[in-house]
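I'd like to ask you about the structure that follows.
A single protein chain has been omitted; all remaining protein chains appear in their positions.
Labels for the chains are A and B, by order of writing; each one numbers its residues from 1.
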Amino acid sequence: MGEYTIGRGNSTREIAAMTSTPSYMANYLPILIQFVLALALALGLIVASRLIGQRRPGKIKLSPYECGMTPKGDVRSGFAVKFYLVAIVFILFDIEAVFLLPWAVEFRRLRVLGLVEMIVYIAIVLAGFTYIWKRGVLDWNTPERNEPTLPPSVARTGNH
Amino acid sequence: MTSAATPLVPAVYYLRILPEIVLTVFGAVIMLIEGPARHVGRGRTTRWVALVGALTAFAAVWIQSRHPGYAFSHLFRVDGFTVFFGFLLTAIATVIILMAMDYLPQQHLDRGEFYALVLFGTVGMGFMAGATELILMFIALEISSISTYILAGYRRHAPKSTEASLKYLLLGSFATAFFLYGIALIYGATGTTQISAIARALAHPSAGAAVQTGQIVLLGAALMFIGLGFKVSAVPFQVWTPDVYEGAPAPVTAFMSAAPKAAAFAIFLRIFTVALAANSHAWFWLLWAAALLSMTVGNVAALLQNNFKRMLAYSSIAQAGYILVAFAALGADGVSAVMFYLAAYAAMNIGAFAVVSHFAHRDERYVDIRNYAGLGFRAPWPAFCLSVFLFSLIGVPLTGGFFGKVYIFRAALHSHLVALTIIGLLNSALAAYYYLRPVVAMYMREAPVLPALAPGAPAGNIEPPIPPTAMSGPIAVVLALCVAVVIWLGVFPGSVLAYALRSARHLLHG
Partner (left out) sequence: MIPLSFYLILGAILFSIGVAGFFFKRDIISIFISIELMLNAVNLTFVAFSHFWHQAAGNIFVFFVMVVAAAEAAVGLAIIIAVVRNRQTLNADKMDLMKL
């Protein structure tokens, strides 16, 4: 009593029974047709434009963007570390919200206890948030605190 | 399921995980103090908070031990086994925090995050010790691992340290994925992730599905063995150990070699001797081979090392081999020998690393064994302590290591593992050579006289002797504690062994 069980099911099912269901593929026939159609359409359009299209390449047409700025320099110029930090922090806080979902589903049954537990959980997450906020990770205008500035050669990443 | 009278979660459940709650709260407090602090040397307040937190958690284990039983729908169980590891892990955390108090200011790394990470890591390990459900084990393992990944790279401006951190992270998460896949297969075969329910399902397999689920269970067991083999650095899954131990800051290496390893052995024991007990004939030989290889490879490779931390890394692989011998012996004797050895090993290994950490100096300049020449005369007390730890690692009588080995090989002989016992004893003799090298250097070698060079210039092939180093209070406490425990376990091993034996019986028979 009082236990919400995790991981206990009807324990005598046979795996063997599941492995050979006849004609299950029939249900997926429409998807197969769609695949074939999509593939045919895409290939057909490319081939058709090759066959009947005219090609008159010019300097403007060959540039990466026909309208807009002319690209300058190397694209792999390296981002400020700030971007990575914010991305990392985003991953964490984004995924932590996933636990709100099962709680919301079972909200009525869990009653006050669930609410309190969730407040504790959010408080712990907020403690982490306060930490990164106070450390200035979210602050775009000031340079990183207590960080030595990088030599320019290191600012580039991805060189092998 | 829920009746009106019993609440969904009785209050006693929270008492059963009190040490972990305490550690989490203190860790969060450190982060809140640490965040707004603006100058280097911020560790000054947080280290005391951390120390109080670790000691409070140690006390909380005692409160926890007054309330044995399951908590949170069979996710966690407080029994003798959990409490034994709880005391061990919180004690290790306390000692590591003391060590860091000496080491971090020396390295100009004195920031509070270190202490928060040690506390959070200990939370994960505490849950590993008591978890009776595979998913909780996985999450706990990850909490402890992620904390140690960061700690390994704590000297983040030292290329070696970040490289160690990266290697540890990549190989560690690789291993965790194997462990998790093993869990998934066991879940698929039995329909549950609870240790006791798995044991029941495997002991009475349903007739129809027997063949197929049997194979899935064996595959799952093998995958979990790989994952946990990485975590305890058993051969052939040890490749990360030397690099990570060498590159990580010395107190972190001490921590890694004791606490996560002990916790990993805890879940190793719970999974294999309880959940998979019915299949022991299948996985026994894996254990046997891993024990043999770990002892031999670890000891032979350690002979060739000059770097003190790297030598202790190979030594820890060999020590994991001895522990696996006891594991392979199975039964209450084997399990209790594992527990006793883990306690003795923690004390002697952390002690040895404490000395290394103390003499490392800025940027870990002095970590070569040849640096220790003549140290016995210039720093008699630390040198004496280091000798005690190394003698204990050899297994000399009157030290904890001696009784640890006695219990291991006794359990192995009771289980008729004659070959393993003989190879283990031969290995112990071999190991004496490299453990004695620092002792010889400290007491029988003169410190080399350096040619007069400009300060900072490389001195050629001569390893310079360690300069005079003032003993700080915390490191003195660490050394005194470790020596006391090593000697105590070597002179009065009875009470600890009796407790380990009781908890082992409790673990094995419900």
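One rule holds in what follows: contacts are C-beta pairs under 8 Å (C-beta built on N, C-alpha and C of every residue); 3 or more make two chains touch, one makes a residue touch a chain.
What you see is a predicted model, and the numbers here were worked out from it, not measured in a lab.
Of the options B:V12, B:A59, B:A177 or B:A203, the residue whose C-beta touches the omitted chain is B:A177.
Within the complete assembly, B:P242 is the residue of B:G27, B:G229 or B:P242 that touches the hidden chain. Check B:I33, B:I135, B:A289 or B:V406 against the missing chain and you find that the one touching it is B:I135. In the full complex, the hidden chain is touched by chain B at residues 135, 138-139, 142, 146, 149-150, 153, 156-160, 162-167, 169-170, 173-174, 176-177, 180-181, 183-185, 187-188, 191, 193, 239, 242-243, 246-247, 310. Across the interface with the omitted chain, chain A contributes residues 6-7, 9-10, 13, 15, 18-21, 24, 27, 81, 84, 87-89, 91-92, 94-96, 98-99, 101-102, 150, 153-154, 156-160.
Basically, only the chains that are shown with their structure count from here on.
For chain B in complex with chain A, the touching residues are 1-3, 6-10, 24, 28, 31-32, 34-36, 38, 40, 73-75, 133, 135, 157, 187, 190-194, 197, 201, 206, 208-209, 212-213.
If you check the complex, the residues on chain A that touch chain B are 1-16, 109-110, 113, 124, 127-128, 130-135, 145-146, 148.
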